[in-house]
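Every protein chain of the complex appears in place save one, which is left out.
Chain IDs A, B, C, D and E follow the sequence of writing; residue 1 opens each chain.
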């Protein structure tokens, strides 16, 4: 059976921290679906279609990686796409507590999905989408926080 | 003197984690007031009157438990209802830091009220009102997170 | 039925932080047993009999408080002395994680004992027996960290 | 070269915790700029001009302290005012994780600015602007949380 | 290329928490080596050979799982046995901080080994080898914390 992992997030935007997690996970799985959670009531900073395009550009050479937009419960979406694993990156202890709550709730609701955590590189620990957006609001330089293959400002 | 404890929260909705804390506390006190904090500017997910009805249904066999709605400072409300104790459940270390700040501020403002913490059962640790609401927005099944005696969807 | 709480610890030595937790708990219980855990293989800094004498002196006016030495599992000792509650003070988030593990293990082993947590006063947060011992090794002044009614150096 | 520190925040309002951090830092620096971050899309509770007046009143006897309003990236503002240091207070472990992320991002963007952390007094640990605002919404007494030299209600 | 994961620990003793992590990981890897770190200067509670026998008994039906004793740096041992992954379970935020330091140091020293974290089941969170040993010192019942297929006391 194919091993399929879902990497869910809002990816508003997708940072080099996210990219590094996906790259580390590629050898472990047959397919990785980067799943952009979309909520019609919260628009976000980047249009959701542009987030998808940006991530597709970053992974255009990587056949195992797909990018999708979803707007249902994550565990429901896993069932639909037949993902047995949820992939998450961990940066800090606060992250961990939040991720643990989500992962344990997912188990309550559909025990067959297992969450796999990979550790963010120590030099990527401070990078978060929130801080990248904050810098972009002031037109600052975010090129160190986003894949070299794209220019974040092109996707606004 | 009667020992009266206030169990304050927004309870939007009241989960089996909350229920378990109240049940553990019943032998310690003569009266437990479940006090739903209400803020006219933040409507919440469940109407506040329905939250009250749902909790009353859950504890209808328990004469020591009362349910009230309040919209003043918690320490002020304690004075009004003569509660000497505030009861709180603890799930995670992040919870703890938040609860400590609140409890220490309450001491600054009215030193006679003491906060008593009980620990959430380990299997209830991941359950939070936030996650329950999230699941309900997608019409998911929340029956494992809410008292068996009520159907959360009836109170929306 | 009498409400009996066990306040277990090594109390090497008993600080004003410990004292404040016991004083806050007195109105909630009919009896509080301060139980000094003793392990023949770890001698400790203060002789265990002196720790007991020091705590008895501190609470000599308080008929609800008893002081005992025990060397069995805490939950077993609770059964023997018919304590339905374990009382613990919380200072920091690290404390909390440790206390949660202990309390949840106790539940696994004897579900009738419930752990009640009280919060250390914010000005007592930094005080720990470890730091008091460290200061005493250098003959420093610890009078601000120990009950005014005793002189810690008399119990060494 | 003059040692200039920036103390950035929203200071909505400036509490005795903030005041104590600035006072401790005065001997270390030649100039401390208390910089009120202002975001036109988030109005805040106190008008930003009044926050500035309140802080100026508190430090009117202290020639090393200046108060400014800014609305750019903090590291950009440091360059403009020639601050080599950012000053921050730490209260809790959650604070710490947040501050670490901000400080490490600042390093990424302009490595010459160093963040200096001072510790909040243990009795000030529970005080936060959020809780002060919460009390003021209910017309509560906040005089213990704000400098004795001002009346917070005068600046609303 | 075979995917080989090392699950290192002192396993003194191996608990149902450890067992659950290994079982969840089996579908992800071709081989899992449970590697008991052994340090001649710290004897431990269970003889190291008995720890090995106990774990082998637990996994005797599972051909993908091997059990080994090692006494070198974990990253060196990974090279020797050609493990590309280190597997670790996470229980609490304190665990996480410790595991992150270890994993990041391993990266410094041999960047090809990646650490994969799985989450302990919420009901196993409080179980640790330390607490199991503590109970066994008092001859307590540990059958709820150890695989049903073995009796921990037989391996002392």
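Quick note on the criterion: contacts are C-beta pairs under 8 Å (C-beta built on N, C-alpha and C of every residue); 3 or more make two chains touch, one makes a residue touch a chain.
Keep in mind the model is a prediction, meaning the values are calculated, not measured.
Give me the visible chains that the unshown chain touches, in label order.
A, C, D, E
Which residue from C:20, C:125 or C:147 sits in contact with the chain not drawn here?
C:125
Would you mind spotting which of D:53, D:66 or D:100 touches the chain that isn't drawn?
D:100
Would you indicate which residue among E:72, E:112, E:141 or E:154 is in contact with the undisplayed chain?
Final answer for the missing-chain contact: E:72.
Hey, which of C:22, C:58, C:93 or C:152 is the one touching the hidden chain?
The single option touching the absent chain is C:93.
Across the whole complex, list the residues on chain A that are touched by the chain not included here.
92-93, 122-123, 125-126
Mind listing the chain E residues that contact the chain we can't see here?
Chain E touches the missing chain through residues 72-73, 76, 93-94, 97, 100-105, 108-109.
Could I get the residues of chain C that touch the absent chain, sorted low to high?
92-94, 125-128, 131, 134-135, 138, 140-141, 144-145
In the analysis below, only the chains that are shown with their structure count from here on.
Quickly list, by label, the chains bordering both chain A and chain E.
Neighbours common to chain A and chain E are B.
Which one, B-C, C-D or A-B, has the same contacts as A-E for more than half of its contact pairs?
Most of the A-E contacts reappear at B-C.
Chain with the smallest distance from its CA centroid to the overall CA centroid?
Located nearest the centre of all protein C-alpha atoms is chain B.
Suppose you list every residue number at the chain B-chain C interface; are over half of them used by both chains (same) or under half (different)?
Both copies touch with mostly the same residues.
Taking each chain's centre as its mean C-alpha position, how far apart are chain D and chain E in Å?
The computed centroid separation for chain D versus chain E comes out at 47 Å.
Would you kindly tell me how far, in whole Å, the mean C-alpha position of chain D lies from that of chain B?
Each chain reduced to its C-alpha mean, chain B and chain D end up 34 Å apart.
Counting only residues that touch at least two other chains, what does the list for chain B look like?
Each of 92-94, 97, 100, 103-104, 122, 125-126 in chain B touches at least two other chains.
On the basis of the stated criterion, which chains touch which? Give every pair.
So, checking each combination of chains, I get A-B, A-D, A-E, B-C, B-D, B-E, C-D, C-E as the touching pairs.
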